[in-house]
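Omission of a single protein chain aside, the complex is shown with its protein chains in their original locations.
Naming follows writing order (A, B and C), and every chain is counted from residue 1.
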Amino acid sequence: MAVSMKNTSQGVGSAANTDIAPAVMRDMFRSMLLARALDERMWLLNRAGKAPFVISCQGHEAAQVGAAFALDHTKDFTLPYYRGLGTVLVMGMTPAEVMLALFARAADPSSGGRQMPAHYSSRRLRIVTQSSPVGTQIPHAAGIALAEQIRGGDAVAWTSFGEGTTSQGDFHEGINFAAVHQLPVIFQCENNEYAISVPQKMQMAVKSVAERGAAYGIPGVSVDGTDVLAMYEATRRAVERARAGDGPTLIEARVVRLTAHSSDDNDRAYRSQQELRAMRQHDPIARFATYLHEHDLISEDEERDMRQVIAAEVDSATDLAERAPLPEPETLYDHVYAP
Amino acid sequence: MAVSMKNTSQGVGSAANTDIAPAVMRDMFRSMLLARALDERMWLLNRAGKAPFVISCQGHEAAQVGAAFALDHTKDFTLPYYRGLGTVLVMGMTPAEVMLALFARAADPSSGGRQMPAHYSSRRLRIVTQSSPVGTQIPHAAGIALAEQIRGGDAVAWTSFGEGTTSQGDFHEGINFAAVHQLPVIFQCENNEYAISVPQKMQMAVKSVAERGAAYGIPGVSVDGTDVLAMYEATRRAVERARAGDGPTLIEARVVRLTAHSSDDNDRAYRSQQELRAMRQHDPIARFATYLHEHDLISEDEERDMRQVIAAEVDSATDLAERAPLPEPETLYDHVYAP
Amino acid sequence: MPEINILEAIRQAIDEMMALDERVFVLGEDVGVRGGVFRVTEGLLDKYPGRVIDAPLAESGIVGACVGAAMNDTLPIAEIQFADFIAPAFNQIVQEAARIHYRSNGDWTMPLVIRAPYGGGIHGALYHSQSIEAFFAHVPGLKVVAPATPYDAKGLLKSAIENPNPVLFLEHKKTYRLIKGVVPDDDYRVPIGEADVKRPGEDLSVFAYGLMLHYCMEAARLLATEGVSVEVVDLRTLRPLDTGAILASVRRTSKALVVHEDNLTGGFGGEIAALIGEHAFEHLDAPVMRLGGPDVPAMPFAKPLEDAFMPSPAKIAAAMRRLAAY
Partner (left out) sequence: MPEINILEAIRQAIDEMMALDERVFVLGEDVGVRGGVFRVTEGLLDKYPGRVIDAPLAESGIVGACVGAAMNDTLPIAEIQFADFIAPAFNQIVQEAARIHYRSNGDWTMPLVIRAPYGGGIHGALYHSQSIEAFFAHVPGLKVVAPATPYDAKGLLKSAIENPNPVLFLEHKKTYRLIKGVVPDDDYRVPIGEADVKRPGEDLSVFAYGLMLHYCMEAARLLATEGVSVEVVDLRTLRPLDTGAILASVRRTSKALVVHEDNLTGGFGGEIAALIGEHAFEHLDAPVMRLGGPDVPAMPFAKPLEDAFMPSPAKIAAAMRRLAAY
């Protein structure tokens, strides 16, 4: 059932035949720019010794933003993995909240400074708390959808993970469960072809993660994940299926990891200069900018203004978070059990 | 990549176009009869209060015997699950050894009476010790094959499990590993459509376990597992592939579970009379007997003699095992660690 | 009030809670039409269609799905068919369920119950006899309950279902039909975290739970005929442990014996003995003794080996005598 969407040559333009309103496209673009700007700032702070750990969404923005725009922000659940900065921004997390987590501040809404950065959570926004062991969120997404089915609601559970994570048993068990019960879940695999240093061919003997959908009797869709509109369209269809009671969809978003795995990694040890250069040609932001300009959906001035506003937002988020207090030592003992 | 073999109508005859020698066919038949006779005796002993636990191979004999005949008994490894009586008999375990395990005797080669019956093991015969948590043997099979690859040998690792067990993470992780490294493994799923009481449709949303091969980039073959010759042929091809370095094969053997799950189960609680009656039409032994007679490969006299010899064998195995001593209490402390 | 056994008590607790709160549901292998391999959920599928769900054979998936469901306003009860098969779900229990409230700084809650039939003496061999409490009673964020009587089982299970934290509910298989008791008709609860003195005594304190509680009671009755007065404390909850009750008992009797069926070394008895040794040191007239299963991987199938493994009333009585004579 694997359906490969037409991958437009050189990663420009968009494969989607869409009727998305120009204002919405600009919003998408804005979210992508914001994610990138925040991400880049985090690296700067890391290099300046102010943030001990960064893990990036760079290269995944289109996949995340396109998908999140297809969700209902008033009721759907997201279970994004650590690269999901683009996801959580669209779902309503603010730059300041992201920065509070980076600096492990007491007011960090995700964990109060307990977890590493990029372990997003907000009950209010139905962004579900994530751990570090990869793949555990996949059965959680199925369970959220099962509860939804039991309770008679029509919210969808959307979860993301890397292609390396598809090797975990929990990937298999979670998707199989959702498939058996035709649950409203969207499984988004953001395939950047590496799990830290391990390339896809050492991870699986298939070319596309979408081929795995057939093993569960659900649609497996492979999408150019650097094409935000194609991601939006694919996710919209999956959401429709889910809400109609037709069950889960596995979406493979083919993306690029524009950075090292994390601030603790040095990817030049295992990726050649040539490969890195080729990969940079697939920057989803440059691609969407080109598309918007070519279709006269945004002007140079508008883009410049947008970037300026975002830069200011990132500045003030950083300031606010840097000034915010760290957790008090005694709070170590809080919340072991709910009362 | 799922290849469904032609299922001959009514489960008679054979789908295999084979050049197996008549003597070999009679040997296969003999192994199937022996497995059945032992199995039936175990139930009698259970009903008589002499054996606290029985779990059966009845209905799986053709799948097991056909497959095991395609293996090299001097070097291949088998990791059969608890229904694998037919497998281990072909690989060289004796009826007496099987009965020693049933009675938990000290001389039980599988475990010295430590494990439940049907947890077969013999290092000498390369029948690998099994546990009860299902599916753990699947990565073991991959690891045995990995070691074989590292050591430069050409033995094959063959493992079996039920269709329910394909829901476990270890199924996924084990097959994926074998596929990535193109390891010489044969994964035999004996699909009897139930996991205790849970029917296949509550276990997976696909019609055939063979469809799962595609998720790993390996061949998935669905075979009528009540057709011993078809099973032999399918396994022979998988063995050839494996020894040639072309990697693993997933074989789904469609079988029937002619008994309750185990002596602790009562399947009339969840299978209708009608279903049970229909299933009994697919007895692999009756089917092969018909085939042999129709093709004049065995005479009525030969079959009767065969059955008599087997009955005597089962009698003497039972006698020997019943008379054998139980383990001494102090041996509880033996073999916690290897010296 | 008629006597019921532990299995019936557990079924009643689930049934009544499902009737009380629509958010309660059961997920596990064979829990539906089959009513569970021990028949604990028998009849519930008919009464609560759609809320008693047969799961695929995948424990990590079962617990993982329940973790998710617990975050979407339901109250899941996961059944692990045999406690031995909880091992594949270890990650979901320890790293996920137990840490979700803490890691979200109190934002999310995890009202999850995991039922697991454990323990031996039922001819279950290595993989259908294990005790698993030590692995989980070590985990902050989890609660671990192990009742010994129908009254406690019913009352504790109801508390567990209502509790906003993940509770591992351990049911000793051998007690299922063996142990009977009177259970009131009203909708009572037994609070999690409170031990119960099942038999008051003067000369020494014994701490146990599950089947061993009953073996300790039997041994205590025997010792009484020999003039030794044994206090038997049913721990009932292993995490959070009722240290107050444990220390109070030892401070009175000055001698302590901890009994469990699980392997001795690294078993939960070590924690109890260490606590007593540290906090009742001045009151001790004898070393704190432990009686546990031997340090072999698990309980074998053959009867002589199973018997050699299981702590028995006779072995417990012998330990009591040694302690009393110290």
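Everything below uses one rule, namely that a residue touches a chain if its C-beta (ideal position, glycine included) is under 8 Å from a C-beta of that chain, and two chains touch if they have at least 3 such contacts.
All values reported here derive from a predicted model rather than from experimental measurement.
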item	value
Displayed chains contacting the withheld chain	A, B, C
Listed residues C:P88, C:G155 or C:G210, member touching the removed chain	C:P88
Residue, one of C:G106, C:G270 or C:P313, that touches the chain absent here	C:G270
Sole residue of C:I6, C:L44, C:I80 or C:A98 that reaches the chain not shown, by the stated touch rule	C:A98
Listed residues B:G59, B:G84, B:P117 or B:G174, member touching the removed chain	B:G174
Given C:L178, C:L222 or C:A286, the one touching the chain that is not displayed	C:A286
Where the missing chain touches subunit C, by residue	60, 84, 87-88, 90-91, 94-95, 98-99, 102-103, 126-127, 134-135, 137-141, 239, 241, 263, 265-271, 273-279, 281, 284, 286-290, 295-298
Residues belonging to subunit B that touch the chain removed from view	77, 108-112, 114-115, 119, 121-123, 128-129, 131, 133, 136, 138-148, 150-151, 157, 169-170, 173-174, 176-177, 180-181, 334-339
Chain not shown, touching residues in subunit A	52-53, 104-106, 111-117, 131-134, 164-165, 167-170, 195-198, 202-204, 264-265, 269-270, 326-333, 336
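Note that only the chains that are shown with their structure count from here on.
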item	value
Distance between chain centroids, defined by C-alpha means - subunit B, subunit C (Å)	37
Gap in Å, rounded to a whole number, between the CA centres of subunit B and subunit A	45
Between subunit C and subunit A, distance of the C-alpha-averaged centres to the nearest whole Å	41
Touching two or more other chains - residue numbers and ranges from subunit A	169-170, 173, 176, 180
Sequence positions of subunit C contacting 2 or more other chains	55-56, 58, 60-61, 88
